[in-house]
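Please read through the structure below; I'll follow up with questions.
With one protein chain withheld, the remaining protein chains of the complex are depicted in position.
Going by the order they are written in, the chains are A and B; count residues from 1 in each one.
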Amino acid sequence: MPGLFLIVLLLLAALPVYRPGYKVILVSSILMYVILTVSWVIFSGTTGYLSLAPAAFFGVGMYTAAVLGMALPLPVVVVLGGLASSCLAFLVGAVTLRLRGIYFAIFTFGLVEFIKNLLLWWEIERTGTRGRFVVLVDNNTIYYVMLAILVMTVLTAYFIRRSRYGLALQSIGEDEEAAVHAGINVTALKIVTFAISAVFMGAAGAIWATQLTYIDPYIAFNLNYSFMPVLMAIFGGIGQPYGPILGAAVVAYLREILITEFPYQYMLLLGIILLVAILFLPNGLVGLVERARRRAFGGQRANT
Amino acid sequence: MPILEGEGVTKHFGGLAAVSSVDFKVDEGEVVGLIGPNGAGKTTLFNLISGALAPQEGTIRLNGQDITGSSPHKICRMGLARTFQSVKVFPNIPVPANVMLGSLFGTPNRVSSADAAGETAELLEFVGLTAVGATPAKDLTLANQKRVEVARALATKPELLLLDELMAGLNHTEIAEALELVARIRERGISILMIEHIMKAIMSACDRIMVLHHGEKIAEGTPQEIAASKKVIEVYLGE
Partner (left out) sequence: MVTLLNMVIGGLLLGGLYALIAMGLTLQYGVARVLNISHGEFIMLGGMTTWTLYTVFGINPLVCLAICGPIAFVLGFGIHRVLFRRLQASAPSQGAFESSSMLASFGLLFIIQNLASIAWGTEIRAYTYLAIPVHLAGAVFQANRLVALGCAVAIGVAFYIFVARTRMGKAIRAAAQDPATAGLMGVNINSVLALCFGLGAAMAGAAGVLISMIYPVHVVMGMPYTVIAMIVVALGGLGSIPGSFIGGFVLGLVGSIVAYMDPGLSLVAYYGIFILLLLVRPTGIMGR
């Protein structure tokens, strides 16, 4: 698996050289969705706490780029975008992650609308403007920064999953009461992991804002950025590490095609895809792949 | 010296007193039984001791240190482990990793992965689960899931172990095995506080028995004293 990842990475790194222009932006947007999805899974996929806040973290990253983009060098802006989102996630986690998961879902769901409204009010009342221009960056730079964030996201997800903390996060998802009685500081672990997952969403937002060149609260804090990663993770399947990556890549590409081919029906089609995935693919694409693999190699583990 | 000590421990749910003003103690090396009819407040008392719930009144001390209202993970790291009435294993996690979580997180000091793996293997052997390999815990029988739970609790290196109905739902052979397991845990120098409904088991395993009824402690003494207590017999036969 790591070998395959390396080959895909090399192909992606070479892309701007042999296919300059349009494709680079298309692939950047797919990479962005992979980042959002993989970082969503780092926290929500393991603990089972359904976060609907990716749009908030992504938007905070975007606004960081809009505010600081002209003044600071790009790498600093991207890092600051990630850190700002992480701080927000830390606060949100500290307030809600002591409570039942359903409060967390409701809270994160409202968070996006809350920030959007607050910003709109601020921009109208205080700055007297709506929206901002973002510093221009050339497409290849955007692409490589996005790719770098992606690599870091996937590596982080991989190392957390392999570490003792990955096991602890999974145990929280399976039985939180047993986990805390086994000596795991579940609240701290949840808050820290949530904050880590937000770093990548914020960084991706910061670099994506430079591609949009102009943002306002409606563009930056769009709930679709919360829904899409969830949809992509479920579609790909969270049972295997490659599931969310596969799901995000497939759905993001599909979305791109649907928007161009059916601009007025694409949400309808995405909705149908989501329902079909939930009803008929309970383990996502990964479930299909694993089933095919099992059929090919035969045999099942015996029960004990 | 008592390892666990409680004074005036009280917990209300709404207007209902689930545990009211209960004193208790467990001495070092002792096996204490906690019995009483359904709804007597036994599991609530366990939840108060292990930190799952915080009492409204009273203090609880572990090894002389006040643990009243502490969070469960802290209490666990201070040397108190428990099992649950409705068995709580991590269903999709392989059996060894279930146990290893206890040794990785349940002690005050950082344990290396290699040491944790070693302890896990030793404990799986101790509870008699060497043959299951890396099976997910949900695929085990109830008796074996309870063994996983005990092994996970032991992995946190407790000085005191709370066992909540370890023998409920088990057949005769399994009960005998569980009793033998309790005796071997005791030999490791671990004190035990156990809730049990199976009287034969509790009479043979415990040094001392406490009886709860409607949230109050109504009797305490050796198994012989409890078996002879009129009050206890009334509670079990009456109503």
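Criterion: a contact is a pair of C-beta atoms (placed from the backbone, for glycine too) under 8 Å apart; a residue touches a chain by one contact, two chains touch by 3 or more.
Computed from a predicted structure; not experimentally measured.
Novice: In the intact complex, which of the depicted chains does the undisplayed chain touch?
Specialist: A
Novice: Taking the full complex into account, find the residue in A:G48, A:G166 or A:G239 that is in contact with the omitted chain.
Specialist: Per the contact definition at the top, the residue touching the missing chain is A:G48.
Novice: Write down which of A:I7, A:I25, A:M70 or A:L99 is the residue touching the left-out chain.
Specialist: Checking the options A:I7, A:I25, A:M70 or A:L99, the one contacting the hidden chain is A:L99.
Novice: From the listed residues A:L118, A:L136, A:L155 or A:A292, report the one that touches the chain absent from this view.
Specialist: Going through A:L118, A:L136, A:L155 or A:A292 one by one, A:L118 is the residue touching the chain not shown.
Novice: Looking at A:V137, A:L270 or A:V286, which makes contact with the chain not pictured?
Specialist: Residue touching the chain left out of view: A:L270.
Novice: Where does subunit A touch the missing chain, residue by residue?
Specialist: So the residues of subunit A touching the unseen chain are 48, 50, 95-96, 98-99, 101-103, 105-107, 109-111, 113-114, 117-118, 120-121, 124-125, 223, 227, 230-231, 234, 264-268, 270-272, 274-275, 278-279, 282.
Here is the rule we use: only the chains that are shown with their structure count from here on.
Novice: Any idea how many Å lie between the Cα centroids of subunit A and subunit B?
Specialist: Subunit A and subunit B have C-alpha centres separated by 42 Å.
Novice: Any idea which subunit A residues touch subunit B in the complex?
Specialist: 164, 167-168, 170-171, 174-175, 177-187, 301, 303-304
Novice: Under the stated contact criterion, what part of subunit B meets subunit A in this complex?
Specialist: Checking each residue of subunit B against subunit A gives 50, 52, 71-73, 76-77, 81-82, 84, 88-93, 97, 100-102, 104-107, 113, 131-133, 135, 139-140, 144, 152-153, 156.
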